[in-house]
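I have placed the structure first, in the form of structure tokens, so that the comments after it can refer back to it.
Excluded from the complex is one protein chain; the other protein chains are retained at their positions.
On to chain A.
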Amino acid sequence: MKKTHPQKLAAVAVGAFGFTLSVAAVAHDHADRDHRDYHKPAQTSQVPTSGLEWFKAGEAAVLVNKRDVAQLRKAKNVILFVGDGMGVSTVTAARILEGQMAGRDGEFNRLGFEKFNNLAFSVTASANQQTSDSAPTATAMVAGIKTNDGAISVDQSINRTEPSAEVTAAKSVKTILERAEERGMSTGVVTTARFTHATPAVNYAHISNRDWEADSNLPAGATVKDIARQLLEFPYGDGLEVALGGGRSYFMPNTIADPEYPTQKGRRADGRDLTLEWTSQYNNSDYVWNKAQFDAVNPASTDHLLGLFERSHMRYEADRAQDAAGEPSLTEMTEKAIKILEKNRKGYYLMVEAGRIDHAHHAGNAYRALTDTVALSDAVKKAKQLTRDEDTLILVTADHSHVFTIAGYPSRGNPILGKTAVDGIATKDGLGLPYTTLTYANGPGWTGGLQRKEFNPANEGTVAAAYAGSKLRPDLTAVDTANPNYMQEATVPMSAETHAGEDVAIYADGPGAYLVRGTLEQNVIYHVMADALGMRK
């Protein structure tokens, strides 16, 4: 057995990721030192090119994991990153896409969080679902219990449409964010979805039905408060310090024109403008709805920041540049949030959600799902830069997966959005037709027996894809499947592609991260965070 070279590991550890050791970085570090004739390692990951180099890279990865990081138990801060719908196949495909877009080896590339030291599987089944929606899964992560479909931080004994505030209160489960506020910590939630959407909502709201986002969504006679209102009437600590996302219309009255889309109005029937209430009820507070205003926010002097950048969900990362009023990226929102939250000596809890990976998958559009996943990776990298492994636990996970697959036997380096090919020669299916590497098990991309519309770059419209003779699939030979609007094929016809039931991964780094191992029920995530913050009852 070779002796380890502690000084080498230490040197590696000083890299971009602080204590996080990049397997890739270690690999070329070793390769470089052990083989003087090895060509100069690039700044980025270098793919081993021989059996010996692969062997050494594998060995180095084990040495990294042998390092004892268990000294770190107690966290001051916790950041929970959630990729909504970011199953393992999504992570793999996004890793390859990111690498290929940067001109690197995609398969050897790793997203920011894939370099974390600790990993577990998360079992996502909810109390009443084999394959779950985003409400009970987010509740599991943030409130520590499994519950039923649609439930926002209430337990499984509640009815799906419980209108009573009293009953809802009795069935509510305190969240990690609420406990953090009780302890005087700072708290924040950042998302690219509506701020009232299930994943962000579970942090600050308790309601039986995820769809009750504004008062106009509540049934007549309901006494439970809508989700948006619960953000403003949050009873713990001094309220959230950071609330960034989309969903402006749920906070604005239906009599007031939207600032970005003047032809549109808010959704609230109670006449309340919650954006105004935010700034009047908190000191040193600000409300912003566009990029310029967001950029102008000084974290040093702002203690409560509300940012709502779209009437509904924010843009996909792929479309963000086209927003008229401008939207901050997930990375920029994460940075602003940390800079506001870190002012609190007692620490902070922050959830950051890439909320639209899920939406792109539902639409059968792999490109936007993957580019939003890369955006999440970038946000995690920024959080790593801005925090210290000694005091900040960072978790990255998904609430559930999607029926998204990476298929065939494409050669290493084959474009991930392309057609499966070996050494550039397209592989054919049983009908003699080429097929894409990425497909869905169900969804709107179903083509069986039907004419399918394909993107036509000539006029930016659609064109009917030719079916050869009686063949049951379109011939993709002339189709540009890497086009951002390409809809991957699906086996079972459904107007929206569905979630999937297999486990998702949890990546963890920092104090408490050692608890993330094995196959965990999803609600264990809350307990890992609570343990790291010393909240265990």
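As a working rule, a contact is a pair of C-beta atoms (placed from the backbone, for glycine too) under 8 Å apart; a residue touches a chain by one contact, two chains touch by 3 or more; residues count from 1.
The rule is simple: contacts and distances are computed from a predicted model.
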| item | value |
| --- | --- |
| Choices "ABC transporter ATP-binding protein", "O-acetylhomoserine sulfhydrylase", "Ferredoxin-type protein NapG" or "Outer-membrane lipoprotein LolB" - which one is the UniProt name of the chain not shown | "Outer-membrane lipoprotein LolB" |
| Residue of A:Val78, A:Ile152, A:Leu244 or A:Ala363 in touch with the missing chain, whole complex considered | A:Ala363 |
| Residue in contact with the excluded chain [from A:Asp133, A:Glu162, A:Asp303 or A:Glu353] | A:Asp133 |
| Of A:Asp319, A:Asp480 or A:Glu502, the residue in touch with the unshown chain | A:Asp319 |
| Among A:Asp149, A:Glu162, A:Glu241 or A:Glu332, residue touching the chain not depicted | A:Asp149 |
| Chain A residues touching the omitted chain (full complex) | 133-134, 149-150, 160, 198, 211, 216-217, 261-264, 267, 310, 312-313, 315-316, 319, 322, 324, 356, 358-365, 368, 443-446, 449-451, 453, 455, 459-462, 464, 484-485, 487, 493-498 |
